[in-house]
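Following: one structure in structure tokens, then a few remarks.
A single protein chain has been removed from this complex, and every other one stays in its place.
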Amino acid sequence: MKRNAIAFWGASVLFLAAILLSAELVANEYWFFAGYVILQFIVLSVAWTILGGYAGYVNFGTSAFFGVGVYTAVFLVSAVGAPLPVQIAIAAVVGAILGFAVGLLTLRMQGIFFSIATIAITIIIETAVTNWRELGGAAGIQIQRPPVTAPFHTYVQMLVFVQAVLVVISVAIARYMQNSWIGRGLQALRDDELAAECTGVPTLRLKLIACVISGALMCAAGAPAAMYLQYADPASAFNLNYSVSVLAMALIGGTAHWIGPVIGAILLGVTQQVLTVTISSEVNVLVLGVMLVLFVVGAPEGIIGLFKRRRPEGKA
Amino acid sequence: MTSTDTTALPLLRIGALTKRFGGFTALDNVSVDIKPGERFGLIGPNGSGKTTLINCISGAFRTEPSTVVFDGEDITRLPPHVRTRRGIARSFQIPRPFRSMTVIENLMVAADFTSATHLRLTAEDHRDQAVTILQQMGLANKANARVTGLSQVELRKMELARAMATRPKLLISDEAMAGLSGSEVDEVLDLLLKLAGESITIIMIEHIMHAVMRFSERIMCLDAGKIIAIGQPSEVMANARVQEAYLGT
Partner (left out) sequence: MDLLLEAVVTGVLLGCFYAAVSIGLSVSFGLLDVPQVAHPAFLVMASYGVFFLNDTYDIDPLLSGVLITPLLFVFGLLAYRLYYETFERRGTDAAVRGIAFFFGVAFIIEVLLIMYFGVDQHSVSASYIGRSWRFGGMRIPLRLMVAFGVATGLTLLLSVYLSRTFMGRAIRAVAQDEEAVRLMGANPVHIKQWAFGIATAVLGVAGALLIIVSPVDPTLDRAYIGRTFCVVVMAGLGSMTGTLIAAIILGVAETIVLTLFGASWAPAISFALLLGVLAVRPQGLLGRR
């Protein structure tokens, strides 16, 4: 356990250092544009797994949290010109509050009812934002990037580093939860909610904790997207594609361990980037659908499930 | 309360409990006191309200105030997990293990969520406790086995072990012997007899009559949500209404 922790934090520091170094070494800006999207999907799918994987509540509201993150940043920039770290921090707080509210409203529902309710919340929030004139309404809103600060050469390089920090934070949280009493409680209620209650697990409270943390991370991951795109509109910020992509990434990687969504996000994220560039964005969505179906049918425990069969008791 | 004779206080008091589902009355004005350390048998034909009563005690169903009083406190407003922490544990008629876990992990859930925080127990302490309980149950060799690979009798024992890991004052065994062979029934029965004692009160729901007779100090028979007999096992068995409602079928 102890050695694992050292390895984990060592790897995290190396990872962040590598990202910083790449700002010096990599000249082609495309790699940062693509890398940003993949890192963003890692945060989102790790965050999704906390509720969707550990607790087994299939959340289709990723795009709601993501979009609220985007628009929190938009609002803070246009209203008070807040700097990026403040945008992200406040987005996380808003996400936590939203997660709490959504959780209270929906976490008593089971199975598909919960899933449908989260879609409903997404559309309702999207509609509200569409009707919010000050934030650009349906037409969207342009955002100006402030000048970039050293050691970064471009703003996107900085955003990549910020998103990489969010990756480390979200993985650290997911990892902590998985190995703590919270993770064990969530796993128990995922297996059998009534049995968990009767074994002393405060199921509603644990689900709320998961929903709050998951929501905060998703909103935080969405906040820098406003600066990344320099533009926000409700139809793209709240697009259901985010929800389904993130769900697919988590399920493809496997949801029993934090490494699952990381693998899934990298695999599907890279594939999508390659396909969008080389073929078309339609094929990209087609591949998403096909891979989702193939994996839920053929590899119910995702990629980590395929490995676990050979090597049981794989815990970090 | 300044009563000196604490043994006279019931551990569990069911007071005029009625439970309806729509127009159907599952429990009709049921009242009973269960003494600390008692071995209590609950019998009755299928659909007579036994499991409904258990669900009302453990908190899966909510009931009217002061119909369920445990250890001197009205617990009708408490959710199931708080009741478990107060000392009510149960097994399920159809076993409900945590399927993605090993046997010992199942018990660790109980230890994690019911141990008193002021004791500052570590994960190792919990594991030791769990191992002790598994040894008591004769499951020590299965500690690291996945529950999906357990036999029926092992699954039943695992459920009882998980319930014991919450360190209950009251253990409710809901047909823990259903579907077991003769020797397995005796095995589980011996376990329950061993567990029962001054600190643990057991309510046993069972259809296997010789097991209930051997186990219980007192038996209550429900039929259509009503108590039709309560008392010494031999008295209850001799009761004409019990024989008609239960044994006659």
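For reference, chains read A and B in written order, and residue numbers begin at 1 within each chain.
In this section, contacts are C-beta pairs under 8 Å (C-beta built on N, C-alpha and C of every residue); 3 or more make two chains touch, one makes a residue touch a chain.
No experiment lies behind these values; they were computed from the predicted model shown.
Participant: So there's a chain missing from this view; which of the remaining chains does it actually touch?
Facilitator: The chain that is not shown is in contact with A.
Participant: Please identify which residue in A:Val37, A:Leu84 or A:Ile121 touches the non-displayed chain.
Facilitator: That would be A:Ile121, which touches the missing chain.
Participant: For a quick check of understanding: of A:Ala138, A:Ala172, A:Leu229 or A:Ile266, which residue touches the chain that isn't displayed?
Facilitator: A:Ala138
Participant: Please pick, from A:Ala89, A:Met109 or A:Ala172, the residue that touches the omitted chain in the full complex.
Facilitator: The one listed residue touching the chain not shown is A:Met109.
Participant: In the whole complex, what residues of subunit A lie against the chain that is missing from view?
Facilitator: The missing chain touches subunit A at positions 56, 58, 60, 105-106, 108-113, 115-117, 119-121, 123-124, 126-128, 130-131, 138, 240, 244, 247-248, 251, 282-283, 285-286, 288-290, 292-293, 296-297, 300.
Assume only the chains that are shown with their structure count from here on.
Participant: Can you check how far apart subunit A and subunit B are, centre to centre, with Cα atoms defining each centre and the answer in Å?
Facilitator: So the centre of subunit A lies 43 Å away from the centre of subunit B.
Participant: Quick check: in the complex, which residue numbers of subunit A touch subunit B?
Facilitator: 181, 184-185, 187-188, 190-192, 194-204, 256, 313
Participant: Which residues of subunit B touch subunit A in their complex?
Facilitator: Contact set of subunit B toward subunit A: 58-60, 79-82, 84-85, 89-90, 92, 96-101, 105, 108-110, 112-114, 144, 162-163, 165-166.
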